[in-house]
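Missing here is one protein chain; the remaining ones are kept as they sit in the complex.
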Amino acid sequence: MTATAPTLFDDPVVPPLRRILNSFRGPVGSISATLVVTLLVGLIWVGPSFFSPSNIQIVGVSVAIPLIVGVMASFALLAGVVDLSIGSMVGFGAVVFNQLVATGMNAWLVALITVGVGVVVGLTNAFVIVRFGAEPLAVTLGMLTLLRGLSQVVVVSAPPSTLIEPLYNVTQGAIAGFPTLLLIGIGVTLIAAGIVSKTRIGRKVQAVGGDDRAAARAGISVSKVRVIALVASSVGAAVGGILYVGQLGSASNVLGTGLEFQIYAALMIGGYSITRGGVGNPIGGLLGLLVVAGITNILNVTFTDPNYLDLITAIILVAAVLVDRFRGGDAFE
Amino acid sequence: MTTSLITPADPAAPQSPGGAKLRRPDSRGLPVSARDALSITGVWALLIIATTIVRPDFLSTQSLLAVTFTMSISGILAVSQAIIVISGGLLDLSLPVSLILSAWATVTALNNGLPTAVAIPIGIVTGMAWGGLNGLIVVFGKLNPIIVTLATGFGGLAVMLIFFKSAQIPSTSELRLYGLGRFLGLPNIFWPMLIVIVLGGLAFAYTRWGRRLIAVGGNPSAAKARGINLRRMRFASFIGAGAVAGLAGVMFSAVTPSFTPAAGASFQLIVIGAVILAGISLSGGKGNLLVLVLSVGFLATIPTSIAFFGLAPAWALVFQGALLIIAVGIDGYRLKRTAR
Partner (left out) sequence: MTHFTRGRLARLGLVAVAAASLMLAGCSTVGSTSGASTDSATDSTFTVGFAVGGQPDADWQDLQGEVAKGLAEQRGWNFVELSNDNSEATATKNADIFIQKGVNMVMMFNGQPSANPVIAKKYADAGIPVVTFDIAQPGWYFVGVDNATAGTDGGTALGNLAKSKWNCQVDLVISAEGTAAGQINTWRTGNARDAVKKVCPNIPEANYVSYEADGNLTTSLANAPGVFAAHPDAKNILVVGLNDQAVVGALQAATQLGRDGSIMGWGQDGGLITGANVDPHLAGSVMYFLEGYPAEAFKIADEIAAGKAPAVKDTGTDPAASVQPCPVTAAQAAAIPNINDRVSQLAAAPQGTTEYDLFCKA
């Protein structure tokens, strides 16, 4: 392992209970409160059926894939390299998986190939960003355009239908009355949260995103951390694409359009920043996605014009970054 | 690190040295913008030569018309985006909303019997108002413009979708006839784009406001130390960029007989791509509008070439995306090398 400066990773000794309470003082606290309010509004407006198993299933199924994609992409945010190509990567991964499965190839092998495509895309992003020092926003915007174009080149007419029974059951089913895929998503989130807060790797990622010069001086390989983070982000999106094919039984060439902004809006509500690394926690990301999914569901089950969702999300997003600023986050001048 | 909001990807990358970098010579003594212009012209020429080899009839007035028509609206929008980027406002992701909102305001004015001379200013003022809204949130909230305009971008689209389904310009109005006409052999709407780019380029280079915007974009703290009011400059840049986007909206309504609130979405990527390809760095303080017109023209030639090659239009997206990646890669590499 590389030598690290003690000042970077010196944890003050704080009792565990205190530490848990402290974590609620930050963004996780305000987003928890927002989630509670959302749930209360749902309970009042929709009634007790808001918490019915079928409704939890609806929310769980729709939020789980963005959650998995978002948690993996959050490593790139944390390392200070935003990856805008995830939405198109979800779509392209799904298209690759769906088209190849339709040719009769083994689904596991195809899944492996799809993840491999994700690795290649992630490495390409990382190569240009890290090796050449290019603007992450610009590079991944190019990748977003390129991958969307490729999806349209591959799928020119109606895409084939590939209902894969086991994958459908995982992505749409439930275990003990709780959506299976959401359980997996929460599992991924907890593991990610553990990595970020408990392991050296996690703290390296935070250090690189927070202040890359200081991290470099402390002996951390900034390039290596960013390459890993960008590959994780692309692979997460590729896996998301596979799961969508399981859930929907096919993949059109518009799948995942705009998904990157929906996910990043939710992650920013949860305390991440797309313009500044080193901040945010996967738990906050989970809560942010749940707030947006909760509001979506309230509007859905009351059959309200869905356009209000984007308006509300926009207002909450601005409010959330404003709160972050008041709390001492970066001010833009 | 309070104001450098796009994290440099490499610790060795230079911090903006401040002030205008327009004339910063590189190792070979050429100004950076001149070399950007040369390299884009070179790649553009390559594309034209390659297409001409495949289809000798590519070099025709028809191709010229097709390219200049495609350039016009994205060119004006690119100027709007460039004003934001050069002045350090990072990016305006809500540009599709200002475009359609202004177009809708223009068309609504015309449909209500207002004369063209009133409808056009209404469109431009609508763009300014939208820019002003973004500016207000950014300046008074001290919030990052990328995040603010991301939010106002999808919030604004939602509001438009709630209030109107589609808009049509009266087919006999002067503005509509203007949009269909040609002047000196090129589409009418090409000329406002050229005028905006020339005026904008001159304003950046020779007016006090322009130079101040570049200074603010390049190094805000140094600009502040020189007594420039950052908030006022930031607000002004958003309103100015909004006015330009408003003009784009007016032109859009002139050439599009019927449009819906979502019709602006297709301009988003091409405009940001053109700005980045032109070497206008997202960290601000750097950029040349002459290079911008070249990069818009180059990107507008790609779909036409694709049609000559007989490929599906989706390939244009693939090429544009790949070019963008390569261009920012080369740009980043150059910055890195000159820093040493």
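Here the chain labels run A and B in written order, and each chain numbers its own residues starting at 1.
The rule we apply is simple: a residue touches a chain if its C-beta (ideal position, glycine included) is under 8 Å from a C-beta of that chain, and two chains touch if they have at least 3 such contacts.
Just so we're clear, the structure is a prediction, and the values are computed from it rather than from any experiment.
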Identified contact with the non-displayed chain, of B:202, B:225 or B:262:
B:262
Chain not shown: contacting residue from B:230, B:307 or B:322:
B:307
Chain B positions in touch with the non-displayed chain are 55, 57, 60, 62-63, 65-66, 69-70, 161, 165-166, 168-171, 180, 182, 187, 255-263, 265-266, 303-308, 310, 312-314
In chain A, positions touching the absent partner:
25, 29-30, 33-34, 37-38, 41, 45-47, 49, 52, 54-55, 57-58, 61-62, 156-159, 161, 163, 168, 244, 247-255, 257, 291, 295, 298-306, 308, 311-312, 315-316, 319-320, 322-323, 326-328
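Definition applied: only the chains that are shown with their structure count from here on.
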Which stretch or stretches of chain A touch chain B in the complex?
80-81, 124, 128-130, 132-139, 141-150, 152-153, 156, 209, 211-213, 215-216, 222-223, 226, 261, 264-265, 268, 273-277, 305, 307-311, 313-315, 317-318, 321-322, 325, 330-333
Can you check the complex and tell me which residues of chain B touch chain A?
1-3, 5-13, 90-91, 137-138, 141-148, 150-152, 154-155, 157-159, 161-162, 220, 224, 230-231, 234, 269, 272-273, 276, 281-283, 312, 314-325, 328-333, 335-336
